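Here the complex is missing a single protein chain, while all its other protein chains stay put.
Moving on to subunit A:
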């Protein structure tokens, strides 16, 4: 069950911009999931798990460069959140976003190709692991600067409101983001202007190696919504159905009432901050405890106990998903690197005279 805070009654104020009148709709009753839906969620979670394990391997084989942050332990959160969105809804995320791209409907091969820095990648090899973007899937970016995506998502919601659309913008961030100025400025603006945006704090307990308790004066991060008269809730991020239902409620508030929402999910980060981080700051006991918190193992057990997915079926599913990830890696490996001749293709959307298109040793003037 989610802990929630209710927003204080709306103040009397001048209406700004386009706004759907506030209605006091009751929360939509959670739909009890059928077996097929549950297996579908499990399969998506498994795909993310195998994809991330493969990415970690490819990183150690030097096929992936730069930074590489994985969603290991976050699978139920990822799948639950994405299940609450329509395809037309927009998603902004931070740099730990491979799973979100997969769950938003982007093919594993195009995500892996981006990690490999290939021209077939979602961002044509320009972004890498931290900067996945797909206009068609309405994934409007993974962002590498902590908090950078929060004002952007707020502005996207402003555009939706300006145009009178019914899309919702979802904006993910890590727990560390709750301490940054852009977070506060954006929540204030979204609350003030009644914007259809759902802010989701993915609380995995650690910002790199710093615990939430060591970075937040109020470690129950969802409570920050109160400062902006914003409805907010915290939900167990290892329970895919709980996450989905909490997210559906938040999305409904944004869509029907044009009110922002702050949702906090709690889940373990099973490995280090990024692939290269051995997480020495965690005790042996903590690492042991992580195994028990693994959402994938927990869901496998639940499905088995409920008689929905037995051991053999699970293995079959795993083989399917692993084959999909293998194919994605093969596709990435075989894809071409971007041509150097395309280096200057994306500096400006409107071409301008006088733009320097020189490589490091080239002179400024050729004559």
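Here is the rule we use: a contact is a pair of C-beta atoms (placed from the backbone, for glycine too) under 8 Å apart; a residue touches a chain by one contact, two chains touch by 3 or more; residues count from 1.
Criterion: contacts and distances are computed from a predicted model.
The chain not displayed here is annotated in its UniProt record as "Alpha-ketoacid dehydrogenase subunit beta", chosen from "Alpha-ketoacid dehydrogenase subunit beta", "Glycerol-3-phosphate ABC transporter ATPase", "Cytochrome c oxidase subunit 1" or "(Fe-S)-binding protein".
Although one chain is not drawn, the whole complex shows that of A:63, A:131 or A:314 it is A:131 that touches it. If you put the hidden chain back, the residue from A:77, A:123 or A:258 that touches it is A:123.
Screening A:182, A:202 or A:233 against the full complex identifies A:182 as the residue touching the chain left out.
Among A:35, A:159, A:289 or A:306, only A:159 touches the chain that is left out of the view.
In the full complex, subunit A touches the hidden chain at residues 14, 16-18, 90, 92, 122-127, 131, 133-135, 140-141, 143, 145, 148, 150-160, 162-163, 181-182, 185-186, 188-189, 192, 345-350, 352-356, 363-365.
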